[in-house]
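Our next item is chain A:
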Amino acid sequence: MLLTAVTFLPLVFALLIACVPSQQTRMIRVASLVFSLIVFAVSVVLVARFDRSTAALQFAERLPWVPELGISYFLGLDGISLWLVVLTTFLTPVIILGSWESISTKVKGFHASLLILETAMIGSFLAMDAILFYVFFELSLVPMYFMVGIWGGTRRVYATLKFFIYTMLGSLMMLLAIIYLMYAHHDTVGLFSASLLDFYKLQIPFVAGTFLNPQTLLFFAFALAFAIKVPMFPLHTWLPDAHVEAPTPGSVILAGVMLKMGTYGFMRFVIPLFPEAAGYWAWLFIFLGLVGIVYGALVAMVQPDIKKLVAYSSVSHMGYIIVGLFAMNVYGATGGLYQMLNHGVSTGALFLLVGMIYERTHSREIVKYGGLAKALPIFTILFLIVTMSSIAVPMTNGFVGEFLILLGTFEVSRVYGVVAVTGVVLGAAYMLWMVKRVFFGPAGELVKDDHHPLVDLNLREIVVMAPLIVLVFWMGLFPNHFLDYSKASIEHLIQTRDAYQLTIHTSAAPGAASGVTSEVVSAAETAEARK
Partner candidate 1 sequence: MLELADYTFYFLAALVLISGIAVITAQNPIFSALWLALTMIGVAGIFVSLDAWFVAGVQLIVYAGAVMVLFVMVIMLFDLRHEIHAFSRGILSGFLKLASAGIVLGLIVGTVYRSAETVFAPPPVETDKMADVTKALANTLFTKYIFSFEVIGVLLLVIAIGAVTLSRIRGGTHASHD
Partner candidate 2 sequence: MNMQLLQDVVLVSPLIALFAMSLLPVMMKVFQGNREPNPYVTLFIGFIGLSLATGLTAALSGADKTAFSGAIVFDGITAWMSYLVYLITAVALMLSFDHVATRGRQFAEFVFLMLSSVLGMIILIMSNDLIVTFIGIETMSLCLYILCAMSKEDVLSKEAAFKYFILGSFASAIFLYGIAFIYGTVGSTIFPDILESVGTLISTNTLFVVGLAMVTLGFAFKVSVFPLHAWTPDVYHGAPTPVTAFMATAVKASTFVAFLRLFESEGYGDAVQFQNVLQWLAVLTMLIGNVAAVMQDNFKRMLAYSSIAHSGYIMVGLIAAGFGNNFDAGATSVIFYLFSYALMTLGTFAVVAMFEKAENSTVGMNELKGMANRYPLLSLSLTVLLLSLAGIPPTLGFFGKFYLFSAAIEQDMYWLVLWGVINSVISVYYYLRPIVMMYMSDDVPVEIVGTNGMTRLTVIFTAALIVVLGLMSSPVLKAVQRSVTNLF
Partner candidate 3 sequence: MPAMTEALLKVSLNHYLVLSAILFTLGMLGVLLRKNVIVILMSIELMLNAVNITFIAFSRYSGNIDGQVMVFFVMTIAAAEAAVGLALAVLIFKRFKEVNIRYFEHLRG
């Protein structure tokens, strides 16, 4: 029941929020904050009860949903999804507190959307049934669509439509692939199933060198969906637009969690489901990832808009994750997973900070700034810390992820490693150049306006940033506190990639061991065994 609770509590809370009269904005805010903290607490319980010694699915819950087609309500948690869930539950209260003042219209709608979005995101990370995953994956578009479209900037409608349609295109291809897999399972086993665990067992025909073979096509269908979501290089153009137009909380959740749904998809679906194709086409994805790293960094360098710069930096960072995942060794995969969390924390923090300054000046144009360090020292310090995390200075979280990814990449090929490492330089270049133009030098036109002196961060804003800053260092100094939980899963994924299987952890799921669930699970297992 724990997983169901953590998934659907936000939805229930959203419905509760919907019952509050719209005028009671303060009550709505407080309630949302409290609610999201409750959800976070539940996720902490998950961490506490997580058995880190096994790669098997924990707290699994499985109920038939559409038994006619083998679709089930199947949630499970392992080392790959654990921290992504926690990241989601962690960022939500941060966002709610962060948007305390910036969201002033349609407050109720906003908080309800945010909580629904939280359900969709957590669901995506926990779903172990392909259709269930798809449902959550697509559902997450809707609240995001509203968040950008209602509370966004001037070109919000354009941006939000672009976001929606781009993502939808990819995910529909994935839907087709899922349906194909369901029938493939039916053809081989004789039973319908949409469970990932069953999909893993399929042997999908693969022919190296050709394109028109089932595994390659399925691989690309899935990969397209996730590549758009990530977004990978040539499919990335929706991201800057969406970020620039999105309100701060939207940007944070988008960069912090939603992009990870793409990389998570690669880890959960693409690589284990289609090991041969993934191995065969890894070069392409590494190549695109590398292009993304360098291209994102170069283009970020010349952006006139801070938020757009951060958006392109996301493209670059997500390029690292892709490269790490497709390095397909334990370093790359670990680094990739860790970088997902890092990116969530540090880019989320960057967007929050950009939002804070935007609230003060209503501009994000770099040329209009300058000398901000003098006017807003606390802000500057926080921004610098997050910048350091973003450019992966050691002792911050970014370094651990980036180092492991680069290490993994280097193991694949020295050339890849060398190209990837240029991102380290370029990353520093664009971030520091921006920092220089915004914070240093003489006071810019927005900063020296004496009539409206800028006010440094207030206590609320500091409280918003504090957990993120703590995490930056915590994750940078003690990565093992986090990676220990994922170690078993990642090693299992890498070592048994060609014949990946997941089992359900039975003993250490005290909360999940309700009679019905275990019966269903065991029934499913016996059905598999019979085959």
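Picked so that all candidates are chains of the complex that A comes from, given by their letters.
FYI, a contact is a pair of C-beta atoms (placed from the backbone, for glycine too) under 8 Å apart; a residue touches a chain by one contact, two chains touch by 3 or more; residues count from 1.
Model, not experiment: these values are computed from the prediction.
Asker: Of the candidates 1, 2 or 3, report the single one touching chain A in this complex.
Answerer: Candidate touching chain A in this assembly: 2.
Asker: Which residues of chain A touch candidate 2 once you look at their complex with the stated criterion?
Answerer: Listed in rising order, the residues of chain A that touch candidate 2 are 64-69, 131, 134-135, 138-139, 141-142, 145-146, 149-150, 156-157, 160-161, 164-165, 168-169, 172-173, 175-176, 179-180, 182-183.
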